[in-house]
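Excluded from the complex is one protein chain; the other protein chains are retained at their positions.
After this line comes subunit A, so read on.
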């Protein structure tokens, strides 16, 4: 969040419509995204009630659990869900290319993309994954083989979604708030219907008017939690009807009524997002997503075990480092791809832009630790931005992402940067390698490259703070033998 974001919120409130927060789309949209709208039974951790799922907006598959307290029916639901999701994942993830590099690696040609309405949907998918990936397919309480496999993929996808910029499993409200600013609070933006009301109101309504409709009890919530009033008035009777007659028709009808509006809204939102041009960074991140899918595919095909219940200390430290790196490079890439995002950083003083007013091309210095004089030209930029960067700070420019520079001097209205590299091998900087007088340029401390971090120690040298060298994980039958309610 930034002052710019707050200002735009106020402006959106006054204008009664959402305003753009991005000029390009910072997320990859798959050609055929799989939309998944799940509902759960109130008061239960992971009791699915029903879901609408599919890749065709006009033909969703409706899955219901007519008696959500029945364990067998729950697993039947998961098997049915697996019958929709697994062929989709398999078909896409089995087409693999080998990328030539120093160590060649595999990458899927495309990757699955699951779109859920809200972060609650991702959480619920993770819970479903946790509750099903250890199930056994033989012996007592055996389940359909699709169930543990679905659990492993759901777990994988939900874990990936924690990495900033991953597009494998996305929550629609997060995507929309990354691209538009509404005139309501963040808590209210969490409601897909209200959020879409601001961004794309029906003909003749203002944003706040359309958002108010979302508060109407007749507008079903985007899940996974249902409205208590719906539970009381409709669902309870429908379930009783199933218990008495064995017919799931009433439950299906009730849940269809709750799910269909959200299903349509998710597709409406996909339409809005696809109208934006995809940013280069989003395409690059999708490539990384494709590598991760290929890795997980290979792990499963090679007989790898399901994900453990908890990370070991070492795995957690690694994961945290990767999460941080992903967050940092995602934020930077977004700003480099989009002047509107960069404006938020300029408003907060960690980026600045302006016209080059002076260039000293002939300056040569002996860099610290060096022996020879090398060219280190100075570029002075006039800016009205409230720069908060200190002398000596490393900066980069979106228009020259491969060249690094250092802040050399600051005055009220000017910033002088020293260009550090990317000037060729000659005694003088190569033609065009230094910004010329009159160019408008932006510099920022953000760095979209993967930053270098101190490597973690090898496994056998794990320090005592992290429990010493970890034992190998050996799965036990206990993992699968959880008693069930």
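As a working rule, a residue touches a chain if its C-beta (ideal position, glycine included) is under 8 Å from a C-beta of that chain, and two chains touch if they have at least 3 such contacts; residues count from 1.
Note that in this section contacts and distances are computed from a predicted model.
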Exercise for the section: From the list "Phosphotransferase", "ABC-2 type transport system ATP-binding protein", "Cation acetate symporter" or "Secreted protein", give the UniProt name belonging to the chain omitted from this structure. Expected result: "Secreted protein"
Fill in the blank from the handout: The one residue from A:66, A:82, A:165 or A:208 touching the chain left out of view is A:208
Fill in the blank from the handout: Touch assignment to the omitted chain, from A:347, A:361, A:374 or A:456, lands on A:347
Problem - Chain not shown, touching residues in subunit A - result: 1-11, 13-14, 19-20, 23, 41-46, 68, 127, 130-131, 183-188, 208, 215-217, 226-229, 231-232, 235-236, 309-310, 339-340, 342-343, 346-347, 384-386, 482-485
